[in-house]
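Heads up, one of the protein chains got dropped from this complex, but the rest are sitting where they should.
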Amino acid sequence: MLTHTSKFRVRFNETDPLGIVWHGHYVTYLEDGREAFGEEFGISYKDIQHAGLFAPIVKCTVDYKFPLKHGDWARIETNYVDEMASKLHFTYKIFNEEGKLVATGETIQVFTDQKGELFLSYPPFFEEWKRKNQLL
Amino acid sequence: MLTHTSKFRVRFNETDPLGIVWHGHYVTYLEDGREAFGEEFGISYKDIQHAGLFAPIVKCTVDYKFPLKHGDWARIETNYVDEMASKLHFTYKIFNEEGKLVATGETIQVFTDQKGELFLSYPPFFEEWKRKNQLL
Amino acid sequence: MLTHTSKFRVRFNETDPLGIVWHGHYVTYLEDGREAFGEEFGISYKDIQHAGLFAPIVKCTVDYKFPLKHGDWARIETNYVDEMASKLHFTYKIFNEEGKLVATGETIQVFTDQKGELFLSYPPFFEEWKRKNQLL
Partner (left out) sequence: MLTHTSKFRVRFNETDPLGIVWHGHYVTYLEDGREAFGEEFGISYKDIQHAGLFAPIVKCTVDYKFPLKHGDWARIETNYVDEMASKLHFTYKIFNEEGKLVATGETIQVFTDQKGELFLSYPPFFEEWKRKNQLL
């Protein structure tokens, strides 16, 4: 399985009056995890753009299990889920310093050209990427 | 069905290098819709806090169908979904000015006391709220 | 004097663990005030872009006098300060519902073409705008 783990630290301005991370900021944590994955495996936003493509998010889900607080260190595990369809599918697990699972997430992206036209089959860049990673 | 519709306008700083709203900002749109609903129906964050409760988000999902751009006017329809369990469940529809559905969303909240202890059955405030709205 | 006043309401997610608006969010309030001014007087981001120009911020200052809290209504007064130089200079006053001055701000923007080349003298759009508003 293609996976990447990165660490992050909770900023003061990410926390709310309850003293915990406001739920919307987890979307940023997922994006940070996905970008770190993308840089390791050559499928970051920049890699995709260099290929003349965009990969807009079409679905994003977060399940919250346990709060994070200002100053907490956490790690996010970003897992690539292989699909037949022309989609980028990731699942995420966020753990706190004690190794407790504090949130899970999921994102789905599609590929479009620069005019926003959807690719129903694999764009060449993605097909090549899949081959390079033994997924085809 | 308990429902509320509110309008909002896309800020410059909510848009990304592709010129469209960055997907994470929709979580704010959902919260704005939910708060507007809450103020109409007496179940806003403040109402909940005045009752000595918190209602943390345990799940948040957004499905993106069509982009929004800087300056666009949109409206969000916030729908309360009644559940047997001690939960606040909302679904959301966001429409652009032409009436096109641009995104849908869903959030689930639970109730805790001020120490973070979960209510497995309805806290009195919520039971009363349900009765007031003919849901019990 | 060219001035515009607009109202806004403090969002839950703009407040920090101290229960007050995190200081960085005032930059958004200034931008909202400036955009509302711009739409009234024909010098919004979109107006500037339609003229083939950009107007990047080169300086931004906020002085904080009194906190704002979740749910507070406030109003921002955006004042255009006329300059000889080819600059957009605004000052801002933010008042709470009781009319108390809670913050002041200032921004300076310059004009560039679409390649980022600075205009040292007035671009035609800005000269015309000044004439239209009896500033030349």
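First chain written, first letter: the chains are A, B and C, and each begins at residue 1.
Everything below uses one rule, namely that contacts are C-beta pairs under 8 Å (C-beta built on N, C-alpha and C of every residue); 3 or more make two chains touch, one makes a residue touch a chain.
Remember, predicted model here, so these are calculated numbers, not experimental data.
The set of chain C residues touching the chain not shown comprises 18, 20, 23-24, 27-28, 31, 54, 56-65, 67, 116.
Considering the complete assembly, chain B touches the hidden chain via residues 12-13, 15-19, 22, 24, 70. Summarising the interface, chain A meets the missing chain with residues 11-13, 28, 31-32, 35, 45-46, 70-71.
By our rule, only the chains that are shown with their structure count from here on.
Taking shared numbers over all numbers used, the chain B to chain C interface scores over half, which places it in the same class. One copy, chain A, sits rotated relative to the other, chain B; on C-alpha atoms the angle is 180 degrees to the nearest 5. Here the CA centre of chain A is 34 Å from the CA centre of chain C.
Here the CA centre of chain A is 24 Å from the CA centre of chain B.
The residues of chain C that reach two or more other chains are 12-13, 70, listed in rising order.
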